[in-house]
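A single protein chain has been removed from this complex, and every other one stays in its place.
Right after this comes chain A.
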Amino acid sequence: SCLSLPSSWDYGHVCVFVGLPESIVAAACSRSGRRVLHVDSRSYYGGNWASFSFSGLLSWLKEYQENSDIVNDSPVWQDQILENEEAIALSRKDKTIQHVEVFCYASQDLHEDVEEAGALQKNHALVTSANSTEAADSAFLPTEHEPLSTMSCEMLTEQTPSSGPENALEVNGAEVTGEKENHCDDKTCVPSTSAEDMSENVPIAEDTTEQPKKNRITYSQIIKEGRRFNIDLVSKLLYSRGLLIDLLIKSNVSRYAEFKNITRILAFREGQVEQVPCSRADVFNSKQLTMVEKRMLMKFLTFCMEYEKYPDEYKGYEEITFYEYLKTQKLTPNLQYIVLHSIAMTSETASSTIDGLKATKNFLHCLGRYGNTPFLFPLYGQGELPQCFCRMCAVFGGIYCLRHSVQCLVVDKESRKCKAIIDQFGQRIISEHFLVEDSYFSENMYSRVQYRQISRAVLITDRSVLKTDSDQQISILTVPAEEPGTFAVRVIELCSSTMTCMKGTYLVHLTCTSSKTAREDLEPVVQKLFIPYTEMEIENEQVEKPRILWALYFNMRDSSDISRSCYNDLPSNVYVCSGPDCGLGNDNAVKQAETLFQEICPNEDFCPPPPNPEDIVLDGDSLQPEASESSAIPEANSETVKESTNLGNLEESSE
């Protein structure tokens, strides 16, 4: 289909790239009556905030391995730049993702009951870091029009120590290209071994255990049920009293989404996963805590709820870390651990006493609003959230155009303002304001920038890290850093009722601030909590660990602390959004969006509640909201699940 836009159109704003902050700004601007055009060269919403079906994720992976789309077509825009103008070329290739590695442990054999995956030898498709570095390097080759990416090359050489295959998990083969094609390219980071190759080269083991097997999940099943997966690139949760929930409620964008409460907070101690009691009821029902501990913990948490009222309790300790402070309190080491890692969610060195108290208070404050833990997760994944804001933008007239790339910004030499963008067809789109995600800028736009990185792993597993009566638990687990210079790893385990994975599987997200490549950072934790999937029925404790069917590692750039001043010569009407940060909540994106909105639309209300949809439809002209809804934030007084067929009431605004 021809996507060319009518040339006479001009817009109030142009957004390029569709991340969460951009989507929020777009919704807010559209809501304030600005004309918004949202353009993205990708075929999906959300940029690095997106979530994918399994096949969608495979295509995403493929995109990062292929060099094809950076082959240069000569820029059509250069002859379009007039004498009094100059162009800022935008980057064509996204460089925010690196060190992509995929491992498949599930049986890839299409004829089930023939092959035992557990018997495969490890000489297959093992990724060594050296190879992946080389591969990643060439996979991110710059185009002729972009200077060499010094940043990412530095990252690659600096941060890739020589860990050999002995550190690697046993790999049965990696297959990343979907069910039909097998992609074989030595320039890719990821090895591919087709099922056919494997069955040729590998002796097929006898099926020694003839009993019927439960939970037997093959790769082809994952492919077949691929639509059931919604795999987030960014793993975050919503604090039930965080800025994003408040914004969703205020703007009524919340009506486009549904959430699940995180059901458990877990801790990992002495090789065991255990549940952390955090609410009053949890504490009293806990079997791990002694009576004395229960009283101690309740007393301390009660103090944290209103710590500001008792300055004497912490005044002398402001100079030390929260970890040291906890030692001075009447808490057993067990309780200190729980408070530090699972409630304040910090580490031994990261937080001062005050920061720790604040974090603990925030955690407690969020408890009980929607359930037993402070966190919510959107059904179908975090990637729904940018889409919800995009919908709000579209409802108020915003225009959406995916698969539409932008070649450059056109800057007026005299006013130093950006006038227009030139798209892939060489067409100019004129606008007043331009909102660009930083990944769109090529390296010559900024100086002295050292990006942080986020290490990510995504696992599909066959059971929960902590088995209970219900198999539908959503859990967050913090695994503290073991060595200095490394960071705590956040593990979020999603069950199938979150609509992010197929029945009988769990989707596990691991996240930490990078110190090395994603696999080097996260594999030690993966090995502690999981074992590779095998068909063998081993009669020992080991089997109690969840088994990994499929694993993905990658690094994502974290540009959240890069300020505008890092960019050279940025026109004043070009606004820069950063990609996702490493934090658990979404406050950073919301703050960023609100700040940008205030710059674009000074003194206007940020995402006010929309009018009742049924009012608007009756009369297409009276679009102005009457804002009749109360902005009071409802509380979770109806904790009980009410099965209601009268769903409309939930969606319609209250009168």
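Following the convention adopted for this analysis, contacts are C-beta pairs under 8 Å (C-beta built on N, C-alpha and C of every residue); 3 or more make two chains touch, one makes a residue touch a chain; residues count from 1.
In this text, contacts and distances are computed from a predicted model.
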From "RAB31, member RAS onco family", "S-adenosyl-L-methionine-dependent methyltransferase", "UBC core domain-containing protein" or "serine C-palmitoyltransferase", the hidden chain's UniProt protein name: "RAB31, member RAS onco family"
Selected residue (touches chain absent from view) among A:Ser32, A:Ser496 or A:Ser559: A:Ser496
Full-complex contact with the absent chain, from A:Val339, A:Cys390, A:Cys582 or A:Cys607: A:Cys390
Option touching the unshown chain, where A:Lys361, A:His404, A:Arg456 or A:His509 are the choices: A:His404
Contacts of chain A with the absent chain, listed as residue ranges: 1, 3, 44-45, 53, 227, 245, 248-249, 252, 254-261, 370-371, 376, 379-380, 384, 387-388, 390-391, 394-397, 399-404, 472, 496-497, 499, 503, 609-611, 613-614, 616-618, 620, 623, 629-630, 634-638, 640-654
